[in-house]
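Every protein chain except one is present and positioned as in the full complex.
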Amino acid sequence: MNAYDGESLDPADWHAVEQLITADGTPVDNPELAGWVGDVTDYELADLYEDMVVIRRIDTEATALQRQGELALWPPLLGQEAAQVGSVRALRQDDFVFPSYRENGVAYCRGANVADMMAVWRGNTNSGWDPHGINVATPQIIIGAQTLHAVGYAMGITFDGTDSAAITYFGDGATSQGDVNEAMVFAASFQAPVVFFCQNNHWAISEPVGVQAHIPIAARAPGFGIPSRRVDGNDVLAVMAATRWALDRARRGGGPSYIEAVTYRMGPHTTADDPTRYRDPNELEDWAQRDPIERLGTLLETRGVLTEDRAAAVAAKADAVARELRAGVINRPDPGPLDVFANVYATPNAAVDRQRDRYARYLAGFGAGTETEGSLS
Amino acid sequence: MNAYDGESLDPADWHAVEQLITADGTPVDNPELAGWVGDVTDYELADLYEDMVVIRRIDTEATALQRQGELALWPPLLGQEAAQVGSVRALRQDDFVFPSYRENGVAYCRGANVADMMAVWRGNTNSGWDPHGINVATPQIIIGAQTLHAVGYAMGITFDGTDSAAITYFGDGATSQGDVNEAMVFAASFQAPVVFFCQNNHWAISEPVGVQAHIPIAARAPGFGIPSRRVDGNDVLAVMAATRWALDRARRGGGPSYIEAVTYRMGPHTTADDPTRYRDPNELEDWAQRDPIERLGTLLETRGVLTEDRAAAVAAKADAVARELRAGVINRPDPGPLDVFANVYATPNAAVDRQRDRYARYLAGFGAGTETEGSLS
Amino acid sequence: MTTMTFSQAINAGLRQAMDDDPKVLLMGEDIGKLGGVFRITNGLQKDFGAHRVIDTPLAESAIVGTAVGLAYRGYRPVCEIQFDGFIYPGFDQIVCQVAKLHYRTGGAVKMPLTIRVPFGGGIGSPEHHSESPEAYFTHTSGLRVIAVSNPQDAYTMLRQAIACDDPVLYFEPKRRYHSKGDVDLGASLGDAPAMESAAVVRPGADATLVTYGPLVATALDAATAAQDEGISLEVIDLRSLAPVDYAPIEASLRRTGRLVITHEAGLTGGLGAEIAAQLTERCFDYLETAPVRVTGFDVPYPPSKMEKYHLPDLDRILDGVDRALGRPNSLTGLEG
Partner (left out) sequence: MTTMTFSQAINAGLRQAMDDDPKVLLMGEDIGKLGGVFRITNGLQKDFGAHRVIDTPLAESAIVGTAVGLAYRGYRPVCEIQFDGFIYPGFDQIVCQVAKLHYRTGGAVKMPLTIRVPFGGGIGSPEHHSESPEAYFTHTSGLRVIAVSNPQDAYTMLRQAIACDDPVLYFEPKRRYHSKGDVDLGASLGDAPAMESAAVVRPGADATLVTYGPLVATALDAATAAQDEGISLEVIDLRSLAPVDYAPIEASLRRTGRLVITHEAGLTGGLGAEIAAQLTERCFDYLETAPVRVTGFDVPYPPSKMEKYHLPDLDRILDGVDRALGRPNSLTGLEG
């Protein structure tokens, strides 16, 4: 159950993926994969369902806030809830996450404060949380750069002799970057306990995944000596199983693993993007049929777990989170002018100090306030 | 006969390679591979032998010239003659080569003037030939950078609608660089007619190939959708066959291919290196048993092609080339001070002109000559 | 003359260059169907085909590196770097290959590459989307660097850059993309001012204000505001950042004796440092006061809510002018 071997497949093909729940909510017989999640109770499944609903609500709320001018930008994760929830919920708290800009669902599950999280997209700060607080690095915008950080962190885990792991999230487009490939080289060379988690959401802005690769993304890793799996990224249970498989390898000294979660970016690349310029609306419709939340809802309803009460509680939770988020965004004070200079260095720096002092003098000439925000910045 | 599949192998293992001639000069039965060189006559084989002998002589002479202080540095290719000759002799003149610093044997076979070639290693110029003259790019020192150039060139071939190809040479160490991996991504995406030719000479300066990869280098390419072969790099015929296979794919619109030629760097990394600090002398002895020249000599003797006369002619040719090389090195005039400014730009540039003029004035103050070399620079 | 936006002018320049020379091709991320994230290449793939307007995989080193190979083959590639902050993965190929290959080959291999970079801030974007990395490239021998400030220059200088046998970094002030201007699409390149030349965009007598790219408009606004206070500023648009055309600046400075340079990039080692040093050397006896630099701060580009503080604006430029003129200013009373 190691290397993925599917050379002749189209990288956009979602059929050749490992599943535990079909698009219409039917369980799939896949004993090996299922073995990794045999202990997941229906109650826990319902928690995953709640996570996904809340995350979708965060996404909708943030998109609305952007439209209302309260956020500068938002990168929707609509459609990728299962890929994010299934993987992040497989982690231990002492594992460390190195995400891209799109893993806001991951951050929520790790305990990020949703209001603070939005500060980045409002333009107040560059980091929506303290990375050491929730063991999630600041989201990475430079495509692929975070994968090297994850490998380095994982090397550190080895040196420390502990059994935690690092996981890094990146997209299908990122697989083309030198950094992501170098990350695999280093991970394999040092047998670092790291999980490469690629969300193949079929698009890198306007470029379909076929521009990046003519064969499935999951086929890349074995050539580096890294075993990989290709799972249905809209099947939260399959994603969780694959992630547990990878984490288990990492914890037992087995080194790096690679997961391609085949999913779909149902929204625009960001709120600044207009996908109608480049993609076929039918494709979106097809993928709407494979919605990650609906299928789990169906399954849970069938099993009698998602009762009306539970559904109402989930909706209430989502509402509460959305309210918290919105209030946090709207009430967030703007940073002050001198915040520009905060934290350039960890130790005093004469060049920055001089500029700050001179700028303060300049501002004083206007009688302008020089108050600072005081929060993260 | 496509993708290489040998995950469990050690990348340093030379047994699991395709061969046509064994280390002791015996032909190997490998019909598929042999099919690519069925037309190679014994006479042509003897020419390959001559190439290798001459190249080894160039290498020895250059090493000696470095020891004598006539060259600043030399990167020996001792042991890699078959990998270089077998591949380059498979090319057509209108194919284009993108080499690293070590492919001086390749350059010789493409018609580089041996004396000019040495100018680089003497420190007179940066390029030992006009790339458009012999369709060989200037040797690349930045590890792996040339692989992208080859892919771009090959994309151009496609746009031009011709059936030539590009080939790029690089080492086992280079496979770790982002550029080399990105080159594979682009080559696969654009189905560029390019041959990736990796000389796995077991060392990147002091690092054994196992630092770069735990599985054979040839396994890397298939994950990018690029078929690969792993051949005995000390078997000139196997190398030629594999290169023809790759070139044929390129010419017929089949896109990129990858060859790992398993060979051995029998000398130091460069004349500045001291391999006794890091490598086991037994390893060198083992590889001396697999010498590329000797085995072909044995075969040709057995077949009665390498007669005493022919051997004498080969030796005479090597002597002549060595003499030409030495004379060219020793008689080469030093560049003049103003040559520093030549060819920074293709079109006039005020900043450079001003500095050159001022420097000329400065030199004139000493009554120093400002003559230029007039050659390549 | 046609009135068009800055971005339309660049688009027209690309179209003209592709019409003029079949060896010109465009490469970059999302430049095909989407027409680029700024729509600069709008419609070009439709008209010229996917082999001349190439959506590449997501890797800047490879975009530049394959362009080098295409140049070896006789092409004239125009690479689009999506945003300023994404040029660094391609830095090695630019600095070690693009800039050096002509020198390396003793003139045998030309590198007629154009690298288009939307640069600068002021559009409210997240990290890495608002940077001004030009000084890294003006410090790199073998490159030419230009920054355009208006639609006519955008059109003409892009064509000049593409026609140039040297590699050119072409910086586009992204916050001006929607500004409009008249463009003479029919003018021959032969009649245009040289790509290396600076331009006096507003004559004046009291101080010389040098800038480029996005801040040319700001500088002109500052000059207008200064006029109200009776101060006459001569504004010079550098246009070419490497090499810099010093003649008009020297001529101006000999008259005004006061120099202010402004750019969005950070102070330390920004282009302003070189210009201040050069003009001090060239015009020492004419200088009444030390050259003044009004620049972005020496900080990573801040979150967008703070960019209004970071970016030189009209007031900060005028404060710099006051310093140059020895009038009361924010530093009055500070020694050094």
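Think of it as A, B and C in the order they're written, each chain with its own count starting at 1.
Here is the rule we go by: contacts are C-beta pairs under 8 Å (C-beta built on N, C-alpha and C of every residue); 3 or more make two chains touch, one makes a residue touch a chain.
Keep in mind that what you see is a predicted model, and the values were worked out from it rather than measured.
Note that of B:Asn124, B:Gln199 or B:Thr263, the residue touching the chain absent from this view is B:Asn124. Across A:Asp51, A:Asp179, A:Glu260 or A:Asp291, the single residue that touches the chain missing here is A:Asp179. From the options A:Thr41, A:Asn282, A:Asn331 or A:Thr347, the residue with contact to the chain not on display is A:Thr347. Among A:Ala62, A:Ala137 or A:Leu299, the one in contact with the hidden chain is A:Ala137. For chain C, the list of residues touching the undisplayed chain reads 61, 85, 88-89, 91-92, 95-96, 99-100, 103-104, 127-128, 135-136, 138-139, 141-142, 242, 250, 265-266, 268-274, 276-277, 280-284, 287, 289-293, 297-300, 336.
Interface residues of chain A with the unshown chain, by the touch rule above, are 96, 98, 125-127, 130-133, 137-138, 142, 145, 147-160, 166, 178-179, 182-183, 185-186, 189, 342-347, 349-352, 375-377.
Residues touching the missing chain, restricted to chain B, are 72-73, 101, 120-126, 141-143, 173-174, 176-179, 204-207, 211-212, 272-273, 277-278, 334-335, 337, 339-341, 344, 351-352, 355-356, 358-359, 361-362, 365-366, 377 (touch as defined at the top).
Heads up, the rule we're going with is that only the chains that are shown with their structure count from here on.
Averaging Cα atoms per chain gives one point for each, and the point farthest from that of chain C is the centre of B.
If you average the Cα atoms of chain A and of chain C, the two centres end up 36 Å apart. Within chain B, residues 178-179, 182, 185, 189 each touch two or more of the remaining chains. For chain C, the set of residues that touch two or more other chains comprises 56-57, 59, 61-62, 89.
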